[in-house]
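The complex appears here without one of its protein chains, the remainder shown in place.
Chain lettering (A, B, C and D) follows the sequence in which the chains are written, and residue indices restart at 1 in each chain.
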């Protein structure tokens, strides 16, 4: 998984039926030091996150696990909202 | 998932049977600011997209979910046509 | 999926039993403009492709779908031979 | 899999239920010569690792195998703590 900032959302009316009612967020991945790291991407939201929050997201089929057994065609999903992280 | 522009299509007559009747699009991924981001790729189309449209696509086995249970050998698929996106 | 040129083949006698009888091709991925794009790789061939042909290939478990239900341990597979592609 | 150093942990209270009770570690992947290699990431811990230890981790759905059949939405997981490695 990676840490990310939620930086926006996407409005899509014509889409696969299994995406109906699912929020699509635009994420900017961040490194452990909080700086942007890698490309922006679109993720489904399983955690109720909003713009400006720090989240962590999962890539791959695992992104659809929260909607199991619905075969949601997603390859990235927010699965938690981060309180804080510590570097030891 | 990523945002992308549809920039072309591919004609393939000799192919795996489970790809028969499925449109193959050439995509240019774009970043949240609309600029090209990353390599062009070929994706199956589950949304009825056309050249010039902005779409979002999914990578991995999830690309074949719209044809489930047919085992379509695809690793990228257009699953929605984007109306607009907002950066907060 | 990505477009690629077939640039060679690999001879492997000691291998996983489920790869027996499957041709292994060396591919050079190409971008939409026909130029090389990314690293060469080895792919199983489900389309009967030969050296010099332009193909498109799939990454991931999907590469083994044409041999389903045999669990072919492959992560890249040629699933079509390209006639031509058009950029709109 | 890749070798990595555990460099921190993440505190997440609002998350997918299937992540409850699972430790989330911040990893810095390292190359075979011990130097940092690639981006930091967040991984679930199936090995009881702590900050400062050298581990090896797996990417993809395989990261959730230790919790099978619970569909843990994770794409990276620590599956072993490294004693040492040898370059021949």
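The rule we apply is simple: contacts are C-beta pairs under 8 Å (C-beta built on N, C-alpha and C of every residue); 3 or more make two chains touch, one makes a residue touch a chain.
Please read all numbers here as calculations on a predicted model, not as lab measurements.
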{"item": "Touching residues on chain D - with respect to the absent chain", "value": "1-3, 31-32, 37-38, 46-48, 56, 58-63, 65-66, 68, 77, 79-88"}
{"item": "Those residues of chain C which, in the complete complex, touch the missing chain", "value": "6-16, 18-19, 24, 26, 28, 39-43, 51-52, 60-61, 63-64, 71-76"}
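Keep in mind that, in the parts below, only the chains that are shown with their structure count from here on.
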{"item": "CA centroid of chain A to CA centroid of chain B, Å", "value": "19"}
{"item": "Residues of chain D whose C-beta touches two or more other chains", "value": "none"}
